[in-house]
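So, subunit A:
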Amino acid sequence: MSLVVSNLTIDHGAIRAINNVSFTVPQGQLAAIIGANGAGKTTLLRTLSGLKEAASGSASWNGDSILGARPEDLARSGIMHVSDGKSVIAELSVKENLALPGIWRKDKKDVALATSEVIELFPILGQRLSQSAGSLSGGERQMLAIGRALIARPKLLLLDEPSLGLAPLIVEQIFQTIKSLVKKMNLTVVLVEQNAMGALKIADEGVVLNLGSVVAVDSAEKLLNDPAVRAAYLGF
Partner candidate 1 sequence: MIKTTPTKKRLLLYIFFGWILLILGDRVGDLELYQGSFVATYALAITSIILLTGYSGQLSLGHGALMAVGAYTGALSIFNAGLHPVIGLIISVFVAGIFGLILGLVVARLSGPYLAGTTLALAISLPTLANQFPILGGEEGIVFDVGVAPARFGDEFSQYKWFFWISTLAALIMVWLVANLLSGRYGRTFKAMRDNPVAAQLSGINVGQLKVMAFALSSGVAGLSGGLLVMLISGVSPSAFPLSLSFAVLTGAVVTGLYSLKGVILGGLVLVAIPEIADSLVSRIGGSEGFTTTLPGFLVSALLILAVVFTPNGPGHLLKRHHHKKKV
Partner candidate 2 sequence: MIRQYALPIWGFKMTQFITAVLTSLSSGAIYALMALALVLVWRSTRVINFAQAGQAVLTTYIGYTVIQRTGSYWLALLVAVVSGAILGAVIDRFFMRPIFKRIKSGPIVMIAPVVATLGLLGIIQAIIGFIWGLTNQSIEAPVSTGGFKVMGTVIAFSRYNLLVLIFVALAMLLLIILFQKTDIGLALRASAYSPEIAKLSGIKVDSVRTLGWAIAGASGGLAGMLYIPGYFLFPNAMDLLLVFGFVAAVIGGLESLFGAVVGAMILGFAINFATTYISAKLFFPTAFIVLVVVLLLKPGGLFGSKKSRSA
């Protein structure tokens, strides 16, 4: 049970965004993929969730290839992608945003249970249920986006820069929540971040991307303490 990416290459037209990238995330682990703006992090996640085609290479989840599958099918099979920019549907209410996975999930009882769990996890959402998602603050939107993904009972969660544009206190809260989810729900998480420090602190594994290529893969702890990595990519 693991996410295995090998020799993956992804192009945007003539631009090569991801070049021959390989890494593995074992089941139940949290992997942080860190890199500067433009490193190719978003492109990588979009390919893993079926939104974008790969040029070559492979990616599999629990042994099944996920390249070329449709995003809605991957979502239904437990791979949830929370895309960048606080992916909520602003025109819908908070309740309706949360209800999206419930449209196709058969086990309605569990949908109700998952919804109440999410509201327990993010109580603020419970107070905002009938408000439009567009009226939420940045942090609340991020919680809503993660909450919506959880209602699908995902096995693999792909998070694209959940910390972007949020106040440090909120970032800390969201990172801690993510860390606790991994254990509680037996999730596998790929966390894409520019905030390398914060991400590596909660992660088991770290992958450092630079201009589309992997420059370091190691345990998060080792990466945090590696002077070369610190100097070049963590900036301290």
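Here is the rule we use: a residue touches a chain if its C-beta (ideal position, glycine included) is under 8 Å from a C-beta of that chain, and two chains touch if they have at least 3 such contacts; residues count from 1.
Keep in mind how these were chosen: all candidates are chains of the complex that A comes from, given by their letters.
The structure displayed is predicted, hence computed values, not measured ones.
Of the numbered chains 1 or 2, all belong to the complex, but just one touches subunit A: 2.
Considering their complex, residues 49-51, 70-72, 75-76, 80-83, 87-92, 96, 99-105, 148, 152 of subunit A touch candidate 2.
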